[in-house]
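One structure is given below, encoded as structure tokens.
Presenting chain A:
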Amino acid sequence: MLEAINLSKSYNGTVALDALNLKIEPGEIFCLLGANGAGKTTTINLFLNFIPPSSGTAKINQLDVVQHSLETKKFLAYIPEQVMLYRNLTGIENLEYFTSLAGERYTRDQLSGFLKEAGLPADAAEKRVGAYSKGMRQKVGIAIAIAKKAKALLLDEPTSGLDPKAANEFSELMKKMRDSGSAILVATHDLFRAKESGTRVGIMKHGRMVATLRTDEIGHADLERIYLEHMHD
Partner candidate 1 sequence: MISTVARKEMKEMIRDGRFRWAGGIVLALLAGSLAMGWQHYREVNAQHELARRATREQWLHQGVKNPHSAAHYGVYAFKPKMPLSLVDQGVDPWVGVTAFLEAHKQNEFKYRPAQDSTAIQRFGELTGAAVLQLLIPLVIILLAFPAFAEERERGTLRQVLSLGVKPSQLGWGKALGIGWGVGLLVLPATLLGTLALALSAENGAFQSSLPRMAVMFVSYLLYFTAILAISLAVSARARSSRLALVGLIGFWIFNGLIAPRLAADLAKTVYRTPSAFEFARNIEMGLKNGVDGHDPADRRAEELRDAVLKKYNVTKVSDLPVAFQGISLQAGEEHGNQVFDHYYSQLWDTFRQQERVHQIASLAAPMLAVRSLSMALAGTDFAQHAHFARASEEYRRVIQRVMNTDIANNGKVADGPYLRDADLWKQVPDFDYRAPDLAWVLSRQSLSLALLTAWAAGSILLAWRATQRLRVD
Partner candidate 2 sequence: MLTQIVKHEWRNLRADRTLWAVAALLAVTIGFGIRNGSEWVRFQNDTLKAVAAEERERLAAVNSGIIDAQAGRTKPTSFTDPRSPSVVGRTLGARYASMPPAPLAALAIGQSDLYPYYFKVSTSTRQTFLNNDEIEHPVHLMSGRFDLAFVILYLYPLIILALSYNLLSAEKEAGTLAMTLSQPVGLPKLVLGKIALRFVFILLPGGVLSLAGAIGGGTNIAADGGGSRLLLWFGVVALYGAFWYALAAAVNAFGRGSSSNAIALAAFWLAFVLVIPSLLNVGVKYVHPVPSRVELIQAMREASREAAAQGSRLLASYYEDHPELAGDRTDAADFAALALANQEQVEKRIRPVLDRFDQQLDLQQRLVDRYRFLSPAVVAQAALFDIAGTSEHRYKHFLGLADRFHRDWRAHFYRQIVRNASLAPQDVDRFPEFHFEEEPWRAVAGRSEVGLVVLLFAVMVVGAVAAWLLRRYPVAA
């Protein structure tokens, strides 16, 4: 469960995030929409405790991410826009490393299983990651989330740069994880995917959440219209 309470961040007087209040329950996919610099990545970085908040709190599973930095990372998974892995190691070796850092020990077979579940074919898993496409690297990231049995997922622009088939595969995986009880926060430009797989969407502008909608209450065209209205000016 992801929770932001009056979460704010400013750099030298510039406000990047202004009093964000957000609660994402397990089994929910929340999509953050907004222009570049609207505060989407800042929000994710705050949940990851990669940057300290100027005020307010971010909590994962009731634990403050600043005070329980290491603990909260145990049950969250982060998939950045570019999943960067260790080029000289294979997919399986990368997975092994990250999961062992998370405190889990899996056998080779188990690791292969996770990669397969994430959609990565078995022969690719044994190849060096330096040769992977963006989609393949992303699948390793998802495999990490699956292996960690992550209860909270943070995704930054996951479908940018993916072809429609890969994007679709990704959506299906997201829904699978949602159904197994994870709380998922997605920062994205992709209005279509947001309506398609999200439970709720939030529109951010200049660091503030200006609108929150339930996707089952609006249609695709509505979403675009509302979005552009808010972006106007």
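Here is how the candidates were picked: all candidates are chains of the complex that A comes from, given by their letters.
As a convention for this text, contacts are C-beta pairs under 8 Å (C-beta built on N, C-alpha and C of every residue); 3 or more make two chains touch, one makes a residue touch a chain; residues count from 1.
The model shown is predicted, which means the values in this text are computed figures rather than measured ones.
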Result, touching chain for chain A in the complex among 1 or 2: 2
Residue ranges of chain A in contact with candidate 2 within the complex: 41, 45, 48, 50-51, 69-71, 73-74, 76-78, 80, 82-89, 93, 97-98, 100-103, 141, 154
